[in-house]
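Every protein chain but one is kept in place in this view of the complex.
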Amino acid sequence: MTGSIAKIKQKQMEQLLSKGKRLDDRGLTDYREITLEQGIIERAEGSARVFLGKTEILVGIKIATGKPFPDTPDAGVLTVNCELVPLASPDFEPGPPGEKAIEIARVVDRGIRESKAIDVKKLCIKAGKNVFVVFVDVYVLNHDGNLIDASALAAVAALLNTKMPNYEIEDDTVKITQGYTPLTLKSRPITVTIAKINDKLVVDPQLKEEQVMDSRISIAINDEGSICAIQKGGAGYFTTQQIKEATKLAKEKAEEIRKKMGW
Amino acid sequence: MKKKNKKLIDKKGLRMDGRKPDELRSVKLEVGILPNADGSAYIEMGKNKILAAVYGPKEMHPKHLARSDRMVLRCRYHMAPFSVQERKSPAPSRREVEISKVIRDSLVPAIFVENYPRTGIDLFIEVLQADGGTRCAGITAAALAIAEAGIPMRDLVVACAAGKVDETIVLDLMDTEDKVGSADVPVALMPNLNAITLLQMDGILNPDEFEEALNLALKGCKKIYEMQREALKTKYVNLKEVEEQ
Partner (left out) sequence: MPILFEKRQIVTPGELLAEGEYTAGENSYLEGNKIYASRIGLVNWDHKRVNVVALKGLYNPKIGDIVVGTVKEIGFSGWSIDIRSPYVANLRAADVLSRSFKPQNDELSQVLGIGDLIVAKISSYDRAHDPQLTVGEPGLGKVTRGQLMMVTPTKIPRMIGRKGSMVSTIKQETGCQIILGLNGIIIVTGKNPENEQLAMKAIQRIEDEAHTSGLTDRITQMLREEKAKREVSKNEEEK
């Protein structure tokens, strides 16, 4: 979907891969360099910026009060949205989120939700009436591949940095008071994306690799090393063996990132 | 996912609808039911009732979406407003947009898209009644519609989910199990090439449980595949019998 790549480049990439090498000198299972900054947007209740190689993601967290969903009256609401900001790539068009942005948002959402990172019960102010709504807005500022992992990482980092407003209930109305309480996370899910190119599994694909990949699989791993979300993407397939390899790889890589982040 | 105290598996190890953990719901498949479509199919899987229709390949409109080296598959998964308990707004939700995308990704590997450059096919999946596992049932029906349209395919595609409820790995979750259970793993398979073209998961599974769920889902896929193939053949076998009477 993102542009096309010169045939000669593709050939070069395939030749390198067959020798276990990649365009940017990484090994097949190496991540690009990850840098993380937290709390860079003061007006947001939480924020983080992640660089994954040249891919740049900014996540801002806004907290609002709102009504709970009728089927979960005592639970707060988590909303993840992703914007492929037009300034980040010639392929990003202005307008409402397309399927690519929606997929990223929903995969990030799934990792956080299913790992139960946020205790939604704690976001309840008054059951059935008032709850906190956590808005996670993912901003893609530069696209050089693997937006899912970078977005998921930035989202968790931003949540770890989030401060919840203090409040009082006065005559049945919620009053926000001075000061903040940090949001505590019960899990820090890490998402690992693996691309399949020429039947080889490659961790953390950069954009040029995504342009030639058959398919990809993103696997979110929680603190205990269990899987909490999976998404296969791309118009190709995996064999059962490759899925097994990928889940094993994802677990190892998640561990590695967890250590690096100090989570 | 919510935890409720409701028991999903009874003392005999049976599920709410009396199924064993590794048992599929009843599946009914019909091919070629919409006369205007180039290919169509209908599936009932438990209480799911889903229609799939294919139009094309044909000239791509708008033209700039056409690709010079392949056919483009456009897919729209949509739920009828009356398909669920609370009326669903007919406008496509984010969930529907995502499911449309993963369904497309699950079918494209099976189609010889390179055979018809510059063209497009439109695939419509309309959920008339939903009871959990609609994306999988939709894929199974869509593959039949594509085959019936005479579009060349590497393999059929068949899909089925497995998951975890009450600490047990179970096959083909219905709506309540999906909502109350602790994990759901939808899988699509090209059965002859042993290629997995859709894999999603939500919930929590440790790696061993995941493998068990994946294998169970694949077993389910293979069972449904036999029915899928029969449904496709039946359309032509019936024709022959009628003529010979």
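Residue numbering begins at 1 within each chain, and the chains themselves are lettered A and B in the order written.
We adopt the following convention: a residue touches a chain if its C-beta (ideal position, glycine included) is under 8 Å from a C-beta of that chain, and two chains touch if they have at least 3 such contacts.
Just so we're clear, the structure is a prediction, and the values are computed from it rather than from any experiment.
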Chains on display which the left-out chain touches in the complete complex: B
Sole residue of B:Pro21, B:Pro92 or B:Pro117 that reaches the chain not shown, by the stated touch rule: B:Pro117
Selected residue (touches chain absent from view) among B:Leu51, B:Ala149 or B:Ala183: B:Ala149
Hidden partner chain, residues of chain B it touches: 39, 56-59, 68-69, 71, 110, 112, 116-119, 147-156, 190-193, 229, 232-233, 236-237, 239-240, 243-244
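Here, only the chains that are shown with their structure count from here on.
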Between chain B and chain A, distance of the C-alpha-averaged centres to the nearest whole Å: 27
Residues of chain B defined as touching chain A within the complex: 1-2, 94-95, 97-98, 100-102, 104-105, 108-109, 185, 190, 193-207, 210-211, 214-215, 218
Touching residues on chain A, where the partner in the complex is chain B: 72, 97, 99, 102-103, 105-106, 110, 113-116, 214-215, 217, 222, 224-240, 243-244, 247-248, 251
